[in-house]
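What follows is a single structure, and I will ask about it in a moment.
Every protein chain but one is kept in place in this view of the complex.
Take a look at subunit A:
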Amino acid sequence: MVMHIARFYLLEQWRNKWTVIGNIMAPMIFLAFALVLRSTIEDKATADLIIKSQFLPFSLLILIFSLALSLNVLLLSEKKEDGTFLLLKRTDLKMNSYLIGTAAGIFIIFNFFLVFFLACYELMLGIGAGALISIALFANVTLLCLYPASYVLASFFKKSKKVVAFLTPITLLLMFSITMPSMLAMTQGQNPQMYYKFLFWNPMMIMNDIALFELNMIEGTWLPTYQYLLILIGLCAALWFAALKTFKIADRGERI
């Protein structure tokens, strides 16, 4: 049943392709800029440095953010708003099966674009298979960790239109809290990891650190991999707990 739900979900997303395209637009723009940068700058080493330290990690972070959060928060609030969950409650389908099915759909879409972006950067930079596999695995772990946050966010919005407005400051919080200090520290010749003790709550920091390490931009990660995994598992568990406490399939009193 879960795979049937995933199939229907993928079918809906395929036909609603402009929403998906909108969600991958930012990493696509970074990829395009990276291509332009590499083909126009004569100093290839500098171009590679900028792409590896900024463009590639940022593409991955925003792809994770878009698919784990934006796309699913919007989907959940729309389904709440149009009464789909209430209708599904009248069927024999277990709500968990439906939610796992849609998660599987998002997972498939994410990995399709992840492979696409990594392949493009590989062709451009020649990163190496080992590094790509590590980055891809950690990207999936980060996606899984962040995914329940979409349920927590969706529980605060009664209208899907409000979701779009609130996603921008959330993006700033999750993304720029990582990328801006990293970029500023690097331009000052400082180690970006000096800020990480303030950012351990943000899974994007872990993804960024792992990506920079795998791309040989830093000598070592801030914490060992197993500790990062423990933090991600802890964050994921806390987010699932919050999601189970807050998410409701309908806001009582709202749908009249």
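Assume a contact is a pair of C-beta atoms (placed from the backbone, for glycine too) under 8 Å apart; a residue touches a chain by one contact, two chains touch by 3 or more; residues count from 1.
Here is the rule we go by: contacts and distances are computed from a predicted model.
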item	value
Listed names "ABC transporter ATP-binding protein", "nitrile hydratase", "Alpha-D-ribose 1-methylphosphonate 5-phosphate C-P lyase" or "Multifunctional fusion protein", with the criterion being the UniProt name of the chain not displayed	"ABC transporter ATP-binding protein"
Touch with the omitted chain, as defined above, among A:49, A:88, A:131 or A:242	A:88
Residue in contact with the excluded chain [from A:11, A:133 or A:244]	A:11
Interface with the unshown chain - residue positions in subunit A	1, 4, 8, 11-13, 15-16, 79, 82-84, 86-93, 250, 252-253, 255-256
